[in-house]
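Shown next, in structure tokens, is the structure this report addresses.
The other protein chains are all here in position, but one chain of the complex has been omitted.
Chain lettering (A and B) follows the sequence in which the chains are written, and residue indices restart at 1 in each chain.
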Amino acid sequence: MVKKTGKRSKKDYQGGSTKVNNGSQLKRVLENGEFAVTAECGPPKGADPEIVRKKGELLRGNVDAVNVTDNQTAIVRMSSLAACALLKQAGLEPVLQMVVRDRNRIALQSDVLGASALGIRNLLCLSGDHQVFGNQPDAIGVFDLDSMQFLQVVKGMRDKGVILGNDALQTSPDLFIGAAANPFADPKEFRVVRLAKKIKAGADFIQTQCIYNLDRFEAWLSMARDRGLTEKVFILGGVTPLKTAGMAKYMKTRVSGMDIPDEIIRRMEGVPKEKQREEGISICVETITRLKELKGVNGVHIMAIEWEEAVKEIAERAGLLPRPVFGEG
Amino acid sequence: MAFMITAEQKPVEEIREMIAPFKRILVLGCASCVAECAAGGQKETAMMASALRMAARMEDMDVLIEEMTIDRQCVEEFVIRLDDVIGSYDAVLSLGCGAGVQAVADMYQEIPVIPALNTEFLGETKGQGLWVENCLGCGDCMLYYFGGVCPLARCSKQVLNGPCGGSVDGRCEVDSEVPCAWQLIIDRLTGFNALDRLENIYPPKQWSKKQGKGPRKIIREDQQK
Partner (left out) sequence: MNGNYELTLAVFYCQNVPGSDEGERRILEKKYGKALRLFPLPCSGRLDPVHLLRALEEFADAAYVVACPKGNCRYFEGNSRAGKRVGKTRELIEQIGLEGNRIGLVYGSKENPETLSYQIDKIRDGLSELGPSPVLKNMK
């Protein structure tokens, strides 16, 4: 099944690369009807490029694309753009995450052009965690654009070859545009409306917040289907393997927008400490297996925070390997 | 009495450091906004002056500290009433908001005017002893579109196309004491049967109306003599 992502098609591009193998691999996988796999890579709190390369190696061959986070939790890390460039150099497919918290519209648009110039073909437009959570709480939160407006701006740059205000670009960026969605957030009745808006604004693909409560996820997905949204956007369900029962409980009570059923907590607590990672991975694999069966879910986004080694095992056990490789043309 | 701006007193230690070099200090209160939020009105000014006098006495410092409160420190017509007395002092400790401190400082440029308050926000008196920010002074009011709830002043991330997805039980993820502005907007618009107003994507804000080219100015010739 080849999904139509809105009215846009390749011939609407006004610029960007026309070589097929220079386009987004993630897009190719999804448009070919394959169940896509992405994973997350957090850049280091330092200037060492080797760390990024090592993480890349752990993920090579196990995923279609690697999301690189952007100063997540408002903690200063190597820039996402730089880390993406390093991964690209190493022959991996990055997904650049960009938050609107730290940069105004000038810097955002500029980085979009820069990313495309570096061969980065996937962009995830996000709000970003509030600066108060991180290690620079006195920083100003820029929030010049919100994530919705940012999506619109990037789409305008790619499809119309203009920046905000309609000045023409010499060359449009070539980017597969993504947004985040949280099926578990408040207010619940509004989540699907928001999803519709993001698609209208320019999202080609969506990565969701990590899923533990599959019933609730299915309810959200069903509402999205009813509105015809699953025909308009690729959805990758987020999953995060739990390392410990403590982590599960922490996430349940202290992280907003997360829904972890008691059943999951019980399972994690029910096994001895040494076995908890194993159990966490099993739960993750089961979730992916269920996601694969759902109509409207086109892939999985594995967020193994500081546990990139687990991605290979998860992908293997969930029957996601090997990843498809596309030749020229 | 119009109430707009809130402020809180600086720690007394900080104030004392700033006034330390001076020997004849006028502690100047303001009967408007800062009186409303109990930071710099006549009462607070009297208390501050008394406390400062006692502190000076405890350290054997010989300093004159007198207090006075005027109607509004930010209006030239009221400030000018200090003409007769200002010459007796070598510094003014102002319990006005930042606007008041500067108005007085501009009027009497030879005398240092020292702020005793930290000016905070534009807001409302929500209840006794409770003031909350609700306006950023953005210069381009969109309250109509958001059912009378400002997503710039009241949403921690200034999202114009919200909600962001981080709220829990209608509370902001940044501070659970803060109601999620977008939950309020959605509830409000639902009440007006106007939720469809949120189907549009609101375009980027024109921040130039807030930031402009330096301090903003309003000129009304019809109001001038």
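Just so we're on the same page, a residue touches a chain if its C-beta (ideal position, glycine included) is under 8 Å from a C-beta of that chain, and two chains touch if they have at least 3 such contacts.
Fair warning: this is a prediction, and the values are worked out from it, not measured in the lab.
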Chains still shown that are in contact with the chain withheld from the display = B
Specify the residue from the set B:55, B:75, B:99 or B:168 that touches the hidden chain.
-> B:55
Which listed residue, B:47, B:80, B:142 or B:194, touches the chain dropped from view?
-> B:47
Missing-chain contacts mapped onto chain B | 11-13, 16, 43, 46-47, 50-55, 57-58, 60
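Simple rule for what comes next: only the chains that are shown with their structure count from here on.
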Mind checking the centre-to-centre distance between chain A and chain B? Centres are C-alpha means, answer in whole Å.
-> 41
State the interface residues of chain A toward chain B in the complex, per the touch definition above.
-> 101, 105, 127-128, 130, 132-133, 141, 143-149, 152-153, 164, 180-182, 185-187, 190-191, 193-194, 197, 200-201, 209, 256-257
Spell out the part of chain B that touches chain A in their complex, as residue ranges.
-> 156-170, 173-175, 180, 182-183, 186, 198-199, 201-205, 207
